[in-house]
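Each remark here refers to the structure printed beneath this line.
Moving on to subunit A:
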Amino acid sequence: MTFLQHIFCTTIGRKFLMAVTGIVLIGFVVAHLVGNLQVFESPDRLNGYAHFLSSLGPVLWIERAGLLLCTVIHIWAAVVLTLESRRARGEQHDRTWIQATLASRYMRSTGFVVLAFIVYHLAQFTLGAAQAATYKENLPRYTMAGDYHVLGLTAVREGTVVPDVYSMVILGFQNTAVAVFYIVAVGLLALHLLHGAESLFQTLGWRNRRWSRGLRAVVTIACAAYFIGNLAIPGAVIAGILNPLPAAAASLRK
Partner candidate 1 sequence: MKNISVTLRVWRQAGPGQPGRFVDYPARDLNPAMSFLEMLDVVNDELTLKGEEPIAFAHDCREGICGTCSLVINGKPHGPRQGVASCQTYVRSFEDGQVITVEPYRLRPFPVVKDLVTDRSAFDKIQQAGGFITVRAGSAPNANAIPVPKDDAELAMDAAQCIGCGACAAACKNASAMLFVAARVSHLGLMPQGQAERDRRVLAMVQTADGLGFGSCTNQYECSAACPKLISHDFIARLNRDFIKASFKAAFRSEPNRVVGD
Partner candidate 2 sequence: MAQLDSRIPPGPLADKWRNHLASMRLVNPANKRKYEVIVVGAGLAGASAAATLAELGYRVKSFVFHDSPRRAHSIAAQGGINAAKNFQNDGDSVHRLFYDTVKGGDYRSREANVQQLAEVSVNIIDQCVALGVPFAREYGGLLANRSFGGAQVSRTFYARGQTGQQLLLGAYSSLSRMIGSGGVQLFTQSEMLDLVVVDGHAKGIIVRDLVTGAITRHAADAVILATGGYGNVFNLSTYARGSNATAIWRAYRRGACFANPCYTQIHPTCIPVTGDYQSKLTLMSESLRNDGRIWVPKKAEDRRKAPGSIPEADRDYYLERMYPAFGNLCPRDIASRAAKRVCDEGRGVGESGLGVYLDFAEAIGRLGENAVRERYGNLFDIYHEITNENAYHVPMRIFPAVHYTMGGLWVDYNLMSNVPGLFVLGEANFSDHGANRLGASALMQGLADGYFVIPNTIGDYLAGQKPSARPSTDSAEFRQAEDNVRGITSRLLGIKGREPVSHFHKRLGHILWQYCGMARNKAGLEKALQEIPALREEFWSNVLVPGSGDTLNQSLERAGRVADFLELGELLCRDALVREESCGGHFREEHEYPDGEGKRDDVNMAHVAAWEFQGDGKVPLRNVEPLAYEFVKMSVRNYK
């Protein structure tokens, strides 16, 4: 067997792929959250950040391609492993769980919801296919009130006219159904990560009894923090703490 066969054609190899792609995807969702939390600072920050990202050009596309590849591999491996495992299993009349965690038992369901969520999320905020009226391209442009810095360097200059992502996000979440779906979805994503993030240590062979309780505690806290962070944005919108910029709000009333 070649290396690729070991990795792609064995159960442990595929689990390894799920773990590695899982790490990348966890890295992405965490970074994404941290970026989005700039919404609480000022419209300037979030809009500058969004403009900076979209101005990356090829780098952005490489990143997107990488994420897509990881997602595809992650899902492919999950599907193949699940089908194989189903084949391996016979019908059992009476099944009791002994110690499997709740999160681990619903990985498939939470995975599906997260996938549906990602599709909608991209349609809403990246492609403008859903809730087109509040899509950034359909809102009045925003003029940067100050410089936006990345790693101490100026990334977007004061006065640059950029899409108003800030208002798009807030207007999008003013639709309660969307906000609730979003909250439920990130809740399930946090649950998915609760098993996934801990499990990847086992798959990569880095877990043992000595510190498994510590690992579980750290992962639980991180997942809770992730959920709260994600809850904060639609929560603040529904609570009226975050409001769209007047220009954007006005353009929608027309």
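Quick note on the criterion: contacts are C-beta pairs under 8 Å (C-beta built on N, C-alpha and C of every residue); 3 or more make two chains touch, one makes a residue touch a chain; residues count from 1.
How were these picked? Simply put, all candidates are chains of the complex that A comes from, given by their letters.
Quick caveat: nothing in here was measured; it's all calculated off a predicted structure.
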Identity of the candidate that touches subunit A (this complex; choices 1 or 2): 1
Of subunit A, residues touching candidate 1 in the complex: 1-3, 6-7, 10-16, 81, 84-101, 104-105, 107, 195, 198-199, 201-209, 212
